Every structure is written in C-alpha cells, then in structure tokens.
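Only one protein chain is missing from this complex, and each of the others stays in its spot.
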Amino acid sequence: MVKVDFKLIDKILERYDYDKGNIIAIMQAIQEEYRYLPQAALEYVAEKIGVSMAKIFGVATFYENFSMDAKGKYVIKVCRGTACHVRKSANVLEAVYEATGLSEGKPSTEDGLFTVEIVSCLGACGLAPVVVVNDEVHSKMTPEKAQALISELKAKEGMR
Amino acid sequence: MAREKNQSNDLKVMTIDNVECAINGERNVLEVARHNGIDIPSLCYCENLSIYGGCRICIVEDDKGKIDSACSLKPRAGAKINTNTPRIQRYRKMILQLMLGSHRTDCATCEMSESCKLQAYCRRYHVDMERFGKNYSDMPIDDSSACIVRDPSKCILCGLCVRMCDEIQNIHAIDFCHRGKRTYIAPGYNDNIASSKCVGCGQCAAVCPTGALTVKNETEKMWHMIQDLNRKVVVQFAPSVRVGLAEQFGMPANEPVTGKLVTALKRLGVDVVYDTNLTADLTIMEESAEFMEKLNSGAKLPMFTSCCPGWIQHVEKVHPHLMPQVSTCGSPMEMMGALIRNQFKNEDVYSVAIMPCTAKKFEASRPELEKDGKRLVDLVLTTQELGRMIKEAGIDFAKLPDSKPDSPLGDYTGAGVIFGVTGGVTEAVIRRVLGDASPDTLQTIAECGVRGLDGIKAFDVSAGDLKLRIGVANGLGNADKLIKLVESGQEHFDFIEVMACPNGCIGGGGQPPAMQERKEERFAAIFKEDEACELRIPQQNPALDYVYANLLNNDPHHYLHIIYPDHGDVHHE
Partner (left out) sequence: MRTKLNNRAEFQAVQAKYEAIHNSANRKILVCCGNGCVSSGSLKLYEEMKTAVKASGLKCVVELMEEPEKDAVNVKKTGCIGFCEMGPLVKIEPEGWLYTKVQISDIPEIIESTIMKGEFVSRLAYRNSGILAKKQSEIPFYNKQTRRMLNYCGNIDCESIEDYIGIGGYSAAVKAIFDMTPEQVVEEVIESGIRGRGGAGYPTGKKWSQVAANKNADVKYIVCNGDEGDPGAFMDGSTMEGTPHKVLEGMIIAGIACEAEEAYIYVRAEYPLSVSRLSMAIEQATEMGLLGDNILGSGKNFHIHINQGAGAFVCGEGSAMTNSIEGNRGMPRAKLYHQVDVGLYGKPTCLNNVETFANIPDIINHGAAWFKSVGTEGSTGTKAFALTGNVNNTGIIEVPMGITLREVVVGIGGGIKNYQDFKAVQIGGPSGGCLTYEHLDLPLDFDSLKSVGAIIGSGGLVVMDENTCMVDTARFFMNFICKESCGKCTPCREGTTRMKQILEDICNGEGTMEDLDELEEIARMMEKSSLCGLGKTAANPVLSTLANFRNEYEEHISEKLCRAGVCQKLSQKVYAINAATCIGCTKCARNCPVEAITGQIKTPHVIDASKCIKCGTCMEGCPAGAIYIENGRKGNVKY
C-alpha cells in the first residue's frame, strides 16, 4: 500500500477544476502517479468533487486501463490483437507467464517487480507480435525473445 | 428540436398490433401501448425514471421489419408496430432464457416468488429453464443492512435500483461495477450496504423486478414472540399500512382497511393493538410547539421535520450541519413506543411496529431510541411482511370483520391519518396552528398548496399577522433541491417537510410495490379516511390528555424527543 499524498491530489483536482466531468482524466492523473488507483485517493476525490464512492468505483472499474491494485515495477503488456494473434502471440504470452511465474488470475508478482497484462491492440500490428515493457516496445517477439527479455530485466534487478 | 417542429396538437394515432392507439404526449411506444391496453413486457423500465433500454424484452417490430425496443422508440403518428411477431416471440423468449441462465432460480422459496416480474414473464412466454446452463454471479449475499438484503446471484442488471437511488433519491449508494458479464451492482470498493451512504429507504427493493433486492424479512421473530405465551405482544401500525395492505390480497387500493387490519393482527395472536395515528397527533402537538418556539426565539429557520428515518440518515450522512435545524420530536413510531413502555411498565412487553417503511427497521435499532435502558420498539415489520404473515396464517383477509384498535391508545384524528402522504405532516401542523375545525377552514387549508403528489411544493400560509413560507419535498433528490435553494440564499423557508420516499409513506419501501396510478389511489384513500373522521384537528384527540397526564412521568421531553449526535447542544424546554 502506498501512502497517498493529498496535496498532490489537490493539485490534480485543481488542474481539472474540481469538475465531475473530468473524473476520468483525474483518475488517469492519479494512476500516472501511483501506477494504480489507491482507495484513499479515490475516497478523497469523491468527497472533493461531490460524487459518490459507488459512482467513482463504477467508472474506474468500467475502463480496462484503471487498476485497482498496485502494479509491479515492470508492467509487461502482451498484445493479443488480431495481427499479433495470427502471428502466434499466444505462445509469447505463455512464455512471459512462465518466465515470471504469473497467470491470468495472478497478474502481479509478490515482490512488486512484474505485472503482466493482456492488451487488445497496441496499434503496432506491422511489427506483430508485440510486447511492451512499461513504455518500451519490443517487436516481432518469439517465446525465446520474451524469455530473454525477462531474464534481462531480472538480471538488472539483481535477481537470478 | 428542429425535426419535431411540425408536430401539432392534432390527434395523433399509431397502430400497435392492429389496434389504433392515440398518442397523448407519451415519451415512448411502451407507454402508448400500455395506455391502450397492450402490455408490452419490460424489466428495466419505470415510468418515473430515465429510459435505460437494457433488458431488451420490450422489443417490437415495425412494418418494415425493423426491430427496436419499445421503451426507446418515440411514438410517431402513422407508425405500425407489432409486439408479437414470430421473430419477436423467438427473440424475446431467448432473451428471457438468457436472463434465467444468469439468475439463481430458487423460485419456490424466494422472497419475491409470485411478485417476481422475471418469473411472471417466464411463465407468460412459456420459457423453459434448461436451454442455457446456469452462470449466475457467485458473489455473497449482503445482509449487512438492517433494512434490505442484496443477493447478486438474482440480479438481472436492469439498473432500476441504481437509477432510483441516483435520480430520485440523489444518494447514489450503489452503481454498476466492472463491465460485461462481470458486471454487478454494489456500493464502491465492494463495501457492504450498511457502510455505504444508503439510508435504508428501500426504494431500490421496491423497483427491483426480482429477488435481488428485498426487504429484510423478520417475520420469524414475530411468530416466535406471538407464540411465546409469557410475553405480551403489543403492536402499533402506521397510517399508510391501512392503504397498502389490502393490495396484497387483490383488493382495491382506494379503501382503507383499518378494521380488517386490527382483526387480522388479533387473529395472528397479538395481545394489544394500538394505532400510530394517535402519536401522529401527539407529534403535531410537540412539533408545532417546537416550531412556534423557534419562530419566536429567532432560531435559525427553516425547521425541518423529523419523522422520516430515511431523511434523518440522509441528514447525518450528507448534511450533518443541518441537524440542529431538524426538529427533535421523535417519530410517531418512537412516541408510541415510549407510551407503550409506560403503559405496561412492569410487564414483559414485546413492542412491534407495522410500518410502510424499511428505514424504520434501522431507526428502531438506534441507541437514541432506547429510553430508561430499554428499546422503545423491539421489531419493525413492513406492510409486506405483515401481508405475508396473514397469508401464512391462512386468514382470508377480504372476509374479515372490522375491529377497533385497543384503548386507551387507539383514538386518533384526521390530522394523524394524513401523516401517510407527502404534505400530510405540514397540513396537520397548519390545522394545529390555526386551531379551527370548521369545514371552511379545513377546505382553505387543503387548497393552500400543501396537497398533491408533486415532488416539491412551496407555498405561503398566513395565520393572523403570521406569514409563513413552507416547503414540502418527497424523495431525497427533491429534498436536496430545496436545501440547495435555501443554502444558496435563493429562497427562504420557515418550515420544510421531508419524506424520503416518493409520494410520502404511502409509497414507502415496505409497501407492496406499485405503479404511480396505484399510489394515487392510496393517496385518495388516506383523505377518505381523514374525511371520515369526526375529529380532524390534533388538539381534539381525547386520548392526548390521558397521555400527557399519565404516560410521560411528567417529562414529555425525555420521552417524546430524540437528540441525535449531530443535533449538538440543542436544548428544549
């Protein structure tokens, strides 16, 4: 659990005029800061802009990009769009899961290092299959390349 | 809208199932059909709420073969619509089958059995259970609330509860979470209902077409106490119960059934039956005095009424700063509870209240409603629950003879009766303040703007050189609108009555679910009972002298007033 800096949330709210209509943008800004939506932050926002917790939770969970749980340091997005699918991205995903020890039901590692997400299409179909680590795109992936990529990240973190 | 400008007020007609149907400003084809005797099925539509278009069983087909939902189809003169073409029948049936697949069908034992709309439509369209396997939600039942129970496994996601809570009540305690097949309805962060902003008004349960949201059933407790012969079961019943109960037995809503109700309670084994109408009269006496005192002492106005527990909770959760302006009078139920305790001082009494209200269940359990170390009301049953008990006991309600409530707490005036409708408390206060029981005066009061089912009423009343501005709201959304007017300084009010439920207690969450038309009948029935009363202003109630003299231990304030935490240091002499 992170500690929420309410001064920072105030700044975000100010930037969006405390306007209910900007709730999605406000949550995007919060997520950019914490990489997920901490409950304390949303409760604060709900109070300040005058919407109910049910509404804010409803909006947050509707959209795929909002995470209600803390994410790992490396967010690995595996594209499962059509083009990537046709070029066997399922195998890449499997390799990523295997290398990180994660699964669809368990998206983040306990050590807070990795989160694996499945995304629909990243718009880089010409380079399929694509894997994105944080904001870095890795194109024309194979299971082997995926495994190597994760080993590299682990090595960088001093893991064996 | 530009494209509608050609519409004139000429008679417009459309054809539905080969029947010529007049269009009278209805907002959709569904309403037109219903007004013309064609019942298009629908699970997510409610006349008082915004159009959702989610359940899709109201699909109809036009003469060009285009299929659309009747709830989201604008009535158009000359349009030809069919509601039961072979395709419509097939698709509608499949939609119901799909719904049934995602709905836990424990129909034989379900709270809503027989009043479940999904069940009714499945029977109506011969839907077999087995086409699709079960894939309903496995989320746990939430019975954290004292008032309602939420069972996600039965939810068909029609969203009526969400819209009711948001659009009418302005509380928005629940909303859809996640999306697609994973969608469910809940307070945010999977909190339970009790810890949300829910005030327990029960309007969500009133509109829920299935058993996903139901009134908490406590009839077992009641049976248990009735059967305990060592205990005296004393029951009070609220004004609105007498105009809602009969509907559960297929009887018309426009006649109060007070006499049968008393008989039924006695047959069930209740020892003593008192009428909450009496303490409604008492409430008026106390509340009028409090108001006059506030007015004379220059206290901050408006004074808000306090008899609605949903409203009290709403003030506590959303407008705590307004609590000092809320009357400290207990609700009629609380007052009757206090009188019962003092009437049977040394006896083992189980005090039960039959209420049109789900929030009363919570109110009765509040620590503030404990006096001299005892709860004033042990159990609250709703009109619905009482109806269920009467059925369970095999009593043929329609054939019951009339009885009178017991003495000495059975007398009441018309002023107490009208507590059951929005504006009733206010009208009673005006009757009390003017103090004139002549038919002319009563008629003048009735026409001052206080009566009617409008969501918000604002009017002036003068008594001598006293000129008062009064506001009446039903539905918490309307209450919030009035508060906004006051707080923004746009309008001044001296007195504001709030009832959390639309139309007041006759439309309470504990009443049998009803369409607006039915609620209008209940409204009429309440005034029928009022007019039938010999005495119509509260100070005429002969029992009040007895009450003040014998049942309040010379400390009426202690027994008849409730100081909630947010009231602060309010002192009342």
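Letters are used for the chains, namely A and B, taken in the order the chains are written, and counting of residues starts over at 1 for each.
Everything below uses one rule, namely that a residue touches a chain if its C-beta (ideal position, glycine included) is under 8 Å from a C-beta of that chain, and two chains touch if they have at least 3 such contacts.
Computed from a predicted structure; not experimentally measured.
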{"item": "On chain A, residues whose C-beta touches the chain left out of the figure", "value": "20-25, 27-28, 58-59, 62-66, 80-83, 85-88, 119-128, 130, 135, 137, 139"}
{"item": "Touching residues (missing chain, whole complex) on chain B", "value": "1-3, 27-28, 51-57, 59, 67-69, 71-74, 87, 90-91, 94-95, 98-99, 101-102, 132, 135, 156-157, 159, 175-176, 178-183"}
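One rule holds for everything that comes next: only the chains that are shown with their structure count from here on.
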{"item": "CA centroid of chain A to CA centroid of chain B, Å", "value": "45"}
{"item": "Chain B residues within the chain A interface of the complex", "value": "166, 171-179, 186-189, 191, 196-197"}
{"item": "Contact set on chain A toward chain B in their complex", "value": "39, 42, 46, 51-58, 61-62"}
